[in-house]
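A single protein chain has been omitted; all remaining protein chains appear in their positions.
By letter and in written order, the chains are A, B and C; residue numbering begins at 1 in each of them.
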Amino acid sequence: MKHCLPFDTLHEECGVFGIFGGQEIPPAQAAYYGLYALQHRGQESCGIAVSDRGVLSVHRAMGLVGEVFDDAVLSSLPGQIAIGHVRYSTAGGSLVQNCQPLLMRYAKGRLAIAHNGNLTNAETVREELAKGGAMFQTTIDSEVIAHVIAQERLTAGSVEQAVVRMMGRIHGAYSLLVMSPQKLVAARDPFGFRPLVIGRLGSSYVIASETCALDAVNAEFIRDVEPGEVVVVDAEGLRSIRAHCAEQPRRMCVFEYIYFARPDSTLDGVRVHAARLRAGALLAREHPADADIVIGVPDSGLDAAIGFARESGIPFETGFVRNNYVGRTFIKPEQDEREASINIKLNVLRQSVAGKRIVMVDDSIVRGSTSANIIRALKKAGAKQVHVRISSPTLHWPCYFGTDIPTREELTSNHHTVDELCKAIGADSLGFLSCESLYPLVGTQERTFCDACFTGEYPIPLDEINGNFLSKQPFEKPNAH
Amino acid sequence: MKHCLPFDTLHEECGVFGIFGGQEIPPAQAAYYGLYALQHRGQESCGIAVSDRGVLSVHRAMGLVGEVFDDAVLSSLPGQIAIGHVRYSTAGGSLVQNCQPLLMRYAKGRLAIAHNGNLTNAETVREELAKGGAMFQTTIDSEVIAHVIAQERLTAGSVEQAVVRMMGRIHGAYSLLVMSPQKLVAARDPFGFRPLVIGRLGSSYVIASETCALDAVNAEFIRDVEPGEVVVVDAEGLRSIRAHCAEQPRRMCVFEYIYFARPDSTLDGVRVHAARLRAGALLAREHPADADIVIGVPDSGLDAAIGFARESGIPFETGFVRNNYVGRTFIKPEQDEREASINIKLNVLRQSVAGKRIVMVDDSIVRGSTSANIIRALKKAGAKQVHVRISSPTLHWPCYFGTDIPTREELTSNHHTVDELCKAIGADSLGFLSCESLYPLVGTQERTFCDACFTGEYPIPLDEINGNFLSKQPFEKPNAH
Amino acid sequence: MKHCLPFDTLHEECGVFGIFGGQEIPPAQAAYYGLYALQHRGQESCGIAVSDRGVLSVHRAMGLVGEVFDDAVLSSLPGQIAIGHVRYSTAGGSLVQNCQPLLMRYAKGRLAIAHNGNLTNAETVREELAKGGAMFQTTIDSEVIAHVIAQERLTAGSVEQAVVRMMGRIHGAYSLLVMSPQKLVAARDPFGFRPLVIGRLGSSYVIASETCALDAVNAEFIRDVEPGEVVVVDAEGLRSIRAHCAEQPRRMCVFEYIYFARPDSTLDGVRVHAARLRAGALLAREHPADADIVIGVPDSGLDAAIGFARESGIPFETGFVRNNYVGRTFIKPEQDEREASINIKLNVLRQSVAGKRIVMVDDSIVRGSTSANIIRALKKAGAKQVHVRISSPTLHWPCYFGTDIPTREELTSNHHTVDELCKAIGADSLGFLSCESLYPLVGTQERTFCDACFTGEYPIPLDEINGNFLSKQPFEKPNAH
Partner (left out) sequence: MKHCLPFDTLHEECGVFGIFGGQEIPPAQAAYYGLYALQHRGQESCGIAVSDRGVLSVHRAMGLVGEVFDDAVLSSLPGQIAIGHVRYSTAGGSLVQNCQPLLMRYAKGRLAIAHNGNLTNAETVREELAKGGAMFQTTIDSEVIAHVIAQERLTAGSVEQAVVRMMGRIHGAYSLLVMSPQKLVAARDPFGFRPLVIGRLGSSYVIASETCALDAVNAEFIRDVEPGEVVVVDAEGLRSIRAHCAEQPRRMCVFEYIYFARPDSTLDGVRVHAARLRAGALLAREHPADADIVIGVPDSGLDAAIGFARESGIPFETGFVRNNYVGRTFIKPEQDEREASINIKLNVLRQSVAGKRIVMVDDSIVRGSTSANIIRALKKAGAKQVHVRISSPTLHWPCYFGTDIPTREELTSNHHTVDELCKAIGADSLGFLSCESLYPLVGTQERTFCDACFTGEYPIPLDEINGNFLSKQPFEKPNAH
């Protein structure tokens, strides 16, 4: 689970939730609770679309689930099917037009789409579509997907067949929900970069990014959507199309386990909290430290810290108090901004750390500045030593599959050795998890995860990735008339 | 000018404003003032799109101009070209997705569109486009227009040529603004159903629905956009394409003169206030009355009342006090709703009317209920007689060109003779302007206006009008999957 | 009725509304409609207090009635008695703490107070109270009144007797509503500076600033509260205490007739609209003009313009179109602000005025700048001559009784002769109503009105007026500790 605030960290881009069948709970209300549980995957905008006896409508806006939806809005969204979406995006793309789910009308009727992931050939496909006369009103991949589905639907026999054909045309990472007037269709890319799980609540089916969203509506977990699988839920129940289920091993984003997913989720059979405990234990074996206490950086470093403590036998302590009330409108102090800001959001628990040799566990180092500030605060509070242990390997490469990793220039590990970085952030020692340890972390012996951001070994050949897709921008380029 | 409140009246559907050149005033700010002056043409939503050195962006939302735009929003819209839009729509279509201007990306770049009017073959064209794979995210005609322009632009040499070709494919009423990165293009349908005027402010060109919007930014009126004309403004100045300028006489909606337009506007050479004075005078000749005072129903009946008073020699009086503070959130009383509601929004000026024989001038009778309430209030205040004079003929036919006239069922004149209606509303006499008087009202001898709602004589053959377009609905129809 | 926007004009300071008895309409809802009708008397803040079986509660906030109250708020104010208040105030006093009604607890229970007017010995009384240990949380006179009532109530036999005693201690202008758990008490100062009327709606009694508020709830006008009278309404009905009803003639603020009150109100027997017609007619006799048309400055100059037109035989015309949508958040243009701003709020109806010799009627000239702007706009629109006629005498003196008249320095009539002023504002001639004409305007032969702002003849000796009360300021003065 990630920080709720714009620390110097990585960002997931979306979460999706869908439900078919309204006997147990009104679908829009289920989506509301499900999105609440997925809010950590995106805090910028959210939306819910419903199908009410075949009539589709949507409500979506900038803001948190609790801000965008109230009783009146939920009541205005009756239905038997619902899909919902939470979204994070970089500043440039923060446009209300880009909120999801998208609701489209085409030759064969209406459909709504909610999508988590990043296509690697979106620009190519968009250009093809545009040459055929297509128009785009947003800058998001989901609109490209919708266009392809619509185009294929003209000749395909059903919306799910159109989805299957679409999967042959688009590449990259996608965990996708499509709602037609009478069906809920889910699709996961053949690598399974992003999670997608199926649950059941009485006679209703639920499909969501993480199992914690199933728990939120008291739905029982059934299984993951398999990489490459298309799942169709309609009045006749749930069925599966495995046309794109591939031979190659799955490649779930390993950062889902390290950092993105909620610890109470289980994804592709891996229990996230347990994986983080293992990460901490592996760290303790790879980079032991002679220290008095182990502390974690809230919230995402806590689990690994517990794991480190157990493995090392060094007592786990609470090192920081996090202020739960700091929201998006927080006014930053002007002078000495960074350090002061840490005092408000995260205060060092002086009584725990004063005079102590400390192991501080965090999940990643992106630019290094936040780590430096935290270490400075710990030392100011009297810590004798601060041994930093990071529960992931060093970051070197961009992600093309939906994680907002900064450019290579900005990644501090591309400029510094670990020793240099250790000095730069003021730590007494610094250790990163090795890439080899990712296997036991995930609990696997073959590479069933994507670790390209650490290794540069991308599951998709780089030359098939649209060069400019990371620089996609909303209506900003000057154009000839 | 229409009532600002949902009385039982007719509704215009939109107003547009565009400006090219930012030397005199920032274009977004000009649009802000221009839309304020056009607010009577639409109070539901509004928006402004700008081109800043070729980069297009837009802000649009539900609400009045004064609610949607503030200093911060205007500042975030720098540019050299701007187009703006105000919109009224029936309840069913009140969706944020339908706000204009639309901003689209297609093979040749970006464009923004703002549109006033109703196409008569929108469904036919939409279907054709859909068959070719097009997707629609809104239910408004403007999106259809955008698709056709985009399609034509693939082979046309310029955006203005694409607009010209588009005009060969779409039919009906449109006063249209198109903004490409470097150009402002305006087009008016060959009948000229809706107004569109050109002004100049220093080196900037302004194109707007009414001259009152030119006044708002201190621009000088140059001329009307001619029916069928395409006007292009770019760095080289203003030029005109008259490929669709037709032989047939123009057919400006006569209700623009009677009721929709602001009295301080001059449209196609007709001064609106003067036309209303003439309407009152003509009424006085056609339907004289023996009375003590002439009063008008605010605001749209006042001018014709003054005209009636002058012609008849009966003194003009103030008959009502209108409450300027009643806004959209007004809570209606439960019991006796209609009558009470009139007391709040419009209070009879008892001291003027008590003991008097009154001529009450209003612009139209749609359902008759409002008239009945007002007359009851006048009599309760002591009026001895109420002679109702309506400055337009009886309404019998629907409008397919952008006026929100109720169905034939709802139009009271289709169920009652004038005498019956007179009794039904409790008037002592009732007179409507004759259709013949519309000629001197407009100041013309041939039919240069559309009076189809009175006469049923549509300028476009009815069988060319898409039967279902009045029932267009936002994502409401069940669809096969 | 005054402009809804901060033109360069005078301001009334408050309106009050009270109702006892909830059989016909819930009291809070009645107050809501009543305050809507009194909104012209104050647009800054408003509030409603209710007594529900003896339990008092209040809702009050900055904003218009339509902004502060909605269904939920009104529903949270059940009761059998209600008092309400609308307030205008100068910028310095725009504090939420100063919103009324005030709700106080004291030795004998609770009471709520709503007040229109200005005390002339507020500072003296406040100081006396403070010396006795009183504390103040607002800067408004109403709090002083509440303190005096509370103090007197300790020994008086009833709340109404406390009000009577309070009237012996405070001086100045007040139209006051006091709500105790079981009673509604109204009091009007012995001069009757501000209006206060009584109405009946079934078994309920209504007391309000103007009769238009009675109309708003369909209440029947009974009579004015007399100057010096205390009116008590409780379960036993309405009764009157005339201990302070004085010998001297009443001194109603003449500006209520000229400008403040709504034209559909009748105050102290004077019908406001009729009085304004008379003002126009008197002006026409005193200052005739050779002109083609008579126009009024909306909204307050329109009635007098009609009166002028009738008396002179010169046709009445519409000279301006007012934009009903310009609200409080209107962003003013930076360059050429004043003139441009007139184009937005008030556009000259060029077609009426071009080439015409015009009589323009307005109600007052305060600083002169607005008049100059309007005249400039008229001439720019082609007016040949502009003869300005003002339906009140020249302003020379401050008001101590509740009208927000600028300082003597700012009153242009204290610096210029009428001829100089005529030139300064660019008029072709300028005429003010004479002070003598105020008598026929009001329809009286003795001075039953206060005209001190014109004549300097104050009903209360100036040395009894607290010197500093006009400079009362909210918590702004440095104080020794």
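Please note the rule applied: contacts are C-beta pairs under 8 Å (C-beta built on N, C-alpha and C of every residue); 3 or more make two chains touch, one makes a residue touch a chain.
It should be emphasised that the depicted structure is a prediction, and the values quoted were computed from it without experimental measurement.
Across the entire complex, contacts from the unshown chain go to A, C.
If you put the hidden chain back, the residue from C:Leu102, C:Cys399 or C:Ile465 that touches it is C:Leu102. Within the set A:Val125, A:Leu302 or A:Ala452, the residue that contacts the chain not displayed is A:Leu302. On the side of chain A, touch with the chain left out of the figure occurs at residues 1, 4, 25, 29, 32-33, 36-37, 39-40, 43, 64-67, 69-71, 74, 212, 215-218, 262-264, 266, 271, 273-274, 299, 302-303, 306, 310, 315-318, 321, 323-327, 329-331, 333, 335-336, 340, 343-344, 347-352. For chain C, the residues touching the absent chain in the complete assembly are 53-57, 96-97, 102-110, 127, 130-137, 139, 146-147, 150-151, 154, 158-159, 180-183, 234, 475-481.
Simple rule for what comes next: only the chains that are shown with their structure count from here on.
Chain contacts in this assembly form an open path, with each chain touching only its neighbours along a single line. Two copies of one chain, chain B and chain C, form a contact in which over half of the residue numbers belong to both partners. Separating the CA-averaged centres of chain B and chain C is a span of 37 Å.
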